[in-house]
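Following: one structure in structure tokens, then a few remarks.
The other protein chains are all here in position, but one chain of the complex has been omitted.
All chains are identified by letter, namely A and B, in their written order; residue positions are counted from 1 within each chain.
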Amino acid sequence: MHSIARYEPYLYLLPAISILCVFLLFPFAWNIYISTHGVSITTILKEWEFVWLDNFIQVLNDPNFHTSIKISIIFVGGSVAFQFLIGLVIASLLNQNIKGKQILIALIMIPWITSGLIAAFSFKFIFDNSFGIINYMLEYLGFSSIAWLSDPKIVVWSIIIANVWYGTPFTILFLTAGLLSINPSIYESAKVDGASKIKSFFYLTLPMIRSFIIIDIILITIWSINFFEIPLIMTGGNPLFASTPASLYMYRQAFEFGLLSKGSASGIILLSINIVVAFIYIIALKRRG
Amino acid sequence: MVDLKIENLTKKYGETTALDKFSIDIKSGELMVLLGPSGCGKTTAIRCIAGLIAPTNGQIYLGNKKVNELSPKDRDVAMVFQNYALYPHMSIHDNIAFPLKMRKKSKSDIQEKVIKMAELLGIRDLLDRKPKELSGGQMQRVALGRALVREPKLFLMDEPLSNLDAKLRTHMRTEIKKLQKKIGITTLYITHDQVEAMSMADRIAIMKNGNIQQIGTPTEVYHQPNNTFVGQFIGNPQMNLISGSIKDESLFLFSQPIIIQPVDKTLLEKKLTPKFIVGIRPRDVIIIKETDIFTGIRLDGTVVFIEMLGDDTTVEVKIGSDSLLVTINNILNPFHVGDIIEIGIEYSKMHFFDDEGTRID
Partner (left out) sequence: MGKLSSNTIEKIEKSFVYIAIFTFIGLTLFPLIWVFTTSLKPNDETMSFPPKLIPEHVTLENYAFVFTDSTIVKSLYNSLIVSFGSMILNVTICALAGYALARFEFKAKRILFSLILGLFMIPVVINIIPLYSILANLGLLNSLVSLILTFQILIIPLNVILLKNYFETIPKELEESALIDGCSRIGVLRRITIPLSMPGFAVASIFSFIFSWNEFVLPIVLANSPNSTLFQVALYQFISLYRIEWGYLAAGITIALLPVIILIVAFQRQMIKGFTMGSIRG
């Protein structure tokens, strides 16, 4: 009876671990193999030629990749900043003593549980140059209409708006959980000590949910770096590469132009960016924690 | 109804030894209380007996049968857990019926036994409720009912009263004791509350660090503690321990030698080690008034602390650099902190232990 029991937990963990190994860990290693060979969609079933680091050199010398890194920085920076700030404000408002909190949170969650495709299509629809409601409203208010999806300078902001819409509910929920973890009597004692609401927000609330804030920012940063459904569906990364962040660059190389190895190499570069960013944040989390 | 015999039970969790050669005999129909401080291995022992964990070493006999290899369901023991462990998704009726159902008893048989048990415990009206609709005391009764309904060979209880308030606890312990006697089931009852142990037990086993220190009736363990640990664990306030020695037929008590003469002859007949420990219960220390005639040991001390405990009062008396607790009856409480009083200790009330704490007779 007891000798079987020793292996029991391993038996239960086996399916989960093996699926993760086969579909996550092994492909991860395979990626390195692909990136050092010359493989395209058309040659995938033929012999692969070993090309050393050619693919990496190609990617790093590709002006479109440079553009895509620039786009990534704007896209990630803008998405994270707005998601976090809006999320913090709304979470703080929800944390006031208000009625029907549960149902309000459920409504707020809706964008987050829709798919990236739905988010992208909805915004493609309302941003449409000719019949979109946004341009109509701008004209109605006396402004000139904006080419939301075709002006290379604007388009990145259009995808940021859609992404912020899609991602902010997560931050709201996460920070709400953080705020709930604060003992309310702390505010009462601050009130007795004469702190204004604004002051107690900056001197009490923010420091107390610091670890929630950092973890939230880590998560939304990593997600924004890797997430490309919205630009892919809203604009296809166009015009040219003006709305192609690095993650979409990887996808387009592989599945639009068929250059699997080049995509793979850019995927590994993308991963290194992920690791560096995560590392920086983790240091930030440890240092002041 | 059977007896339980445990030989050299040992349980190791990696480096920690939770049970160390634990041996005990429980007679058929007896209520044995396992008493000990937190972490001494009581729960580990009871869980080995129930078959929930496998001991590293040692034998468990139920009746004359070795049960080490049997799974819990085949040992025919019942257990009440500290948090009652009532099945939250079943009604009270189904909770009590559960062990019978698992043993494939007939429907009518189950029905009859559940009702009988519910009546015995006074929870007949609660049968349709769910556990979360009950009070602590009611849940306690249901847990008892579920354990006893199938008339197991052995009844195990792990601190079953510790979640109840003080008053209900006192009430329930009498009730459990009565029920146990009525059914006559062999029972092992765990607690870390010595009052509970004293009031319920036929015999008490006192544990420390995975070991049994002493087994005996409540009177035995109170009046003849095997060692200083048992002496201090039983009785409230704690037994005073005073270091002592004998030189030239004089008794030296406390660290500052106080010479007392004449030494009782019987004392010299004891096999005392050069250094030893004297135990004296606070209740056995007497406060001598000037008019009293007292033939035991007399000492002067200063009152440093007085604690009212309702019926009694505990007084801390400083003698030299040591202190001694004295329990006195409330009405005789004319002292104030700082008073100098004379206290008396009778030789017959003194317990003697060697310098390792083992009793000397």
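Operating definition for what follows: a contact is a pair of C-beta atoms (placed from the backbone, for glycine too) under 8 Å apart; a residue touches a chain by one contact, two chains touch by 3 or more.
Remember, predicted model here, so these are calculated numbers, not experimental data.
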Of the chains on display, those the missing one touches are A, B
Of the residues A:I90, A:I160 or A:A242, which one touches the chain left out of the display?
A:I90
Since one chain isn't shown, list which residues of subunit A touch it in the complete complex.
6, 8-13, 15-17, 19-20, 22-28, 30-31, 33-34, 39, 44-45, 86, 89-90, 93-94, 96, 98, 102-111, 113-118, 121-123, 125-126, 130-133, 136, 140, 165, 169, 173-174, 177, 222, 225-229, 233, 247, 250-251, 254-255, 260, 263-264, 267-268, 270-271, 274, 278
Residues belonging to subunit B that touch the chain removed from view:
47, 50-52, 71-73, 75, 77-79, 81-83, 85, 87-89, 98-99, 102-103, 146, 150
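One rule holds for everything that comes next: only the chains that are shown with their structure count from here on.
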Round to the nearest whole Å and give the separation of the Cα centres of subunit A and subunit B.
61
